[in-house]
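A single protein chain has been omitted from the complex, and every remaining protein chain is retained in its original position.
After this line comes chain A, so read on.
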Amino acid sequence: MSSQEIPEENVPAERATDEHGRAVAVADETNPFADPGLPPHEHRVQDIDERAAKRSERMVAMLFTLSMLATVAFIASYVAIPNDKSIFVFPIGHINALNFALGLTLGVALFSIGAGAVHWARTLMSDMEIADERHPIEAEPEVKAKVLADFKQGAKESALGRRKLIRNTMFGALALFPLSGVMLLRDLGPLPGTKLRHTLWSKGKLLVNVNTNEPLRPADVAVGSLTFAMPEGLEEHDEDFQKEIAKSALMIVRLQPDNIKDKQELEWSYNGIVAYSKICTHVGCPISLYEQQTHHALCPCHQSTFDLSDGARVIFGPAGHPLPQLRIGVNDEGYLEALGDFEVPVGPAFWERG
């Protein structure tokens, strides 16, 4: 950026200084605003009164002693207080006794050292203010000239500018070798493929209540209740349980069939029982709040609100599209079953979702 176009006169003049770089203190008739220089040192009571100084000394020593005692208390607490004991501390309530004792004794031990040192510095060490000179950070012109000349010399001796072949191949080699490092990152994970499009749900899979681990019958789902379900066969001990439940978690509610406004929702329901993905389409939190009067489901993380009676349409919040619905029916034995996988990917939107 060149500032040649605009004169630099908007920069105020340097303040007047003497040959040592100190401000010229001319506090006189001509300039009442001039720097009067450092004010005279004012003595503290400890500087004049040896008894006050003694008091300070005793104070500092007391603080350091307190720290020693606190450390002893820390060790004693560590040994004496059982780990599971709880005590009542007003106004916090019941808390772990060992944590309380260790924290307080450690706190006192450390704080006393600090308080002692600061009190010592403030009352007994010299509080005479001293002025130190500053020197410009920039190098003197001769130094700069020397450095530039050295650099030129070095660059010339390397012949880098003259031997273009060396230069170009060197840059080529230096630019290429980091690619190996990038390559090595490839196996951090598999390629997405269509993994985000499929869940464990398929035709005939029973809907299993997450809490009771029993397959659900229509009679188990009361109007106004909210039930969470997962596909049959998924066990908490499974190696990829977390990954699968992250996609196939279901939220089941029962509505009056007359209250269902969306035609497809009605078709995909069974006697007013509808199954929606529990995973929010915003950034993937599990939706867990349901308002039975309005049929609204609310994600507690970012408050996206979906109308479960109208195709889980987004009615408020940052989610961008409705919750995917799972088509359900009842099998011959009277259990609720899936009639296929979700038609659209569950969870947050992504580039390939379309």
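In the analysis below, a contact is a pair of C-beta atoms (placed from the backbone, for glycine too) under 8 Å apart; a residue touches a chain by one contact, two chains touch by 3 or more; residues count from 1.
Here is the rule we use: contacts and distances are computed from a predicted model.
This figure omits one chain of the complex; the name its UniProt record holds, of "ABC transporter permease", "Aspartyl/glutamyl-tRNA(Asn/Gln) amidotransferase subunit C", "Cytochrome bc1 complex cytochrome b subunit" or "NADH-quinone oxidoreductase subunit L", is "Cytochrome bc1 complex cytochrome b subunit".
One of A:45, A:68, A:117 or A:155 touches the chain omitted from the figure, and that residue is A:117. Only one residue from A:150, A:236, A:291 or A:343 touches the chain missing from this view: A:236.
The omitted chain makes contact with just one of the residues A:49, A:150 or A:352: A:352. Along chain A, the points of touch with the absent chain fall at residues 1, 3, 5-12, 14-15, 17, 21-23, 27, 30-39, 78, 83-84, 89, 92, 95-96, 98-104, 106-118, 120-122, 125-134, 136-137, 185, 188-192, 195-196, 210, 228, 230, 236-237, 241-243, 245-247, 249, 278-279, 282-286, 288-289, 300-304, 314, 316-321, 347-354.
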